[in-house]
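One structure is given below, encoded as structure tokens.
Shown here: the complex without one of its protein chains, the others still in place.
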Amino acid sequence: MEKIKNFIKMITFPELIKGLSVTTKYLFKKKVTEEYPDFKPHIPYRAKGKLHVQIDTCISCRLCEKACPEWCIKVFPPPKEQMKTDKRPQEFYINQEHCLHCSLCVDACPTGSIHHSYEFELVVTNFKELLFNKETLPYNQLLKQYKWNYIENVPVRPRTTTPLEQKENTK
Amino acid sequence: MVEENITEQKNKGWKATGEEVLTEAVSKLKEKFGEFVVLCPNPAKEATVFVKKEKIFEVLEYLKTEPSLRFDYLSDLTAVHFPDNEFQIVVVYHLFSIEKKDSLRVKVELKEGESIKSVVSIWPAANWMEREAFDLLGVQFDGHPNLKRILLPDEWEGHPLRKEYPLGGPQENEIRANKYGKPFLLPEDLEEAKKIIEEGRNAE
Partner (left out) sequence: MQNEKPSHLKELVETREFELNMGPQHPATHGVYRAILTLDGERIQKLNSVVGYLHRGIEKWAEYRTWQQATPIFDRLDYLSAVINCHGYVGAVEKLLQVEIPKKAEYMRVICDELQRIASHLLWFGTHALDIGAMSVLFYGVREREAIIDLFEAHFGQRLLYNAYPIGGVRLDFPKGWIQACRKFLNTFNSRIDEYEALLTENRIWKQRTIGVGVISKEDAIAYGLSGPTLRGSGVYFDVRKSIPYSAYPDFDFEIPLGKNGDVYDRYLCRIREMRQSVRIINQALDGMPEGELKGKVPKIIRSPQGEVYFTVEGSKGQLGFYIVSDGKDKPFRVHIKSPSFINLQGLDVMSKNQLIADMVAIIGSIDIVLGEVDR
């Protein structure tokens, strides 16, 4: 009996038919492939794109500079006399070429000024274009493009990890 | 003798904190080898022993073959470099017994230039691990079948995981001297930074 069963199995290829049925089932289903440049991907709320700094709230404490494992952030604090009244940095540099998108600087920032943007395309022709200062940060470019009219529509990353925000939430 | 060495190590800065852990394996070792085995404290309560270099092969062979212990699985073998100590290299064996689910760490101290007997004949798994320790830290293993560099190219000079070896390699200082050649493209002063930004814009 066993031999006959095996013989029938050998000549009828049941396992191949089973496998092919799976393949044919998907022949008539909808494709799941999305072709990227034509199809803009859905970006989730927590996505980590290029780093962005809100210069207005930055207090030049340089904690992000110390937290960065690749040393790709550089802050130039204002002169000492100015520091008492206006703490905004004189200049702020981010080197996206070396950024790991690890968000350790986001965790370290006490005011939540530094955060990831939703801009993720980093393809450039010259690597020096990847050094950003406070005028060329991702959202600043976006804002200029929209001529400052659509500030509310620009997505801003949540600052849930920073202590200040947590304090605000508890109040 | 061994205890003296360890106290010396303690005096020279690096000292393990925590408590000494006495498991069945440790007490058996202590019984059999006496003064050649010294307990070592550990902050995470892991059983750790120092073994004198002369007896290390016998101790490891005993640990593997003794039927009540049976450390048949060599989980890890590595070495650490302490540049300030008299005993510069510490070779570390992590043993595990699949049957008894027991683990043990055995450590040996070596002076600069000393070699240690290879354990490939006990655990074949040690083959590549010893090659790696030789490659990155320069530990010599006697009786190893094929002691060559494994992760680095054969013609490489120096052993990178030793503490005197600079992070950027032997040419690190030359790279640093180069203006933009510093491994991270970040300007030190404002003038320089503005120049780079300009160049980036012009490239567009």
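For clarity, chains are labelled A and B in written order, and residue numbers in each chain start from 1.
Here is the rule we go by: contacts are C-beta pairs under 8 Å (C-beta built on N, C-alpha and C of every residue); 3 or more make two chains touch, one makes a residue touch a chain.
On a predicted model such as this, the values are computed, not experimentally measured, just so you know.
For the chain that does not appear, the touching partners among the shown chains are A, B.
Contact residues of chain A toward the unshown chain are 13, 15-16, 18-19, 21-23, 32, 44-48, 67-69, 100-104, 107, 116, 160-161.
In the full complex, the hidden chain is touched by chain B at residues 13-18, 41-44, 46, 48, 72-76, 78, 80-81, 92, 94, 96, 98, 101, 103, 105, 123-129, 132, 136, 149-153, 160-161, 165, 167.
Here is the rule we go by: only the chains that are shown with their structure count from here on.
Per-chain CA centroids place chain A at a distance of 37 Å from chain B.
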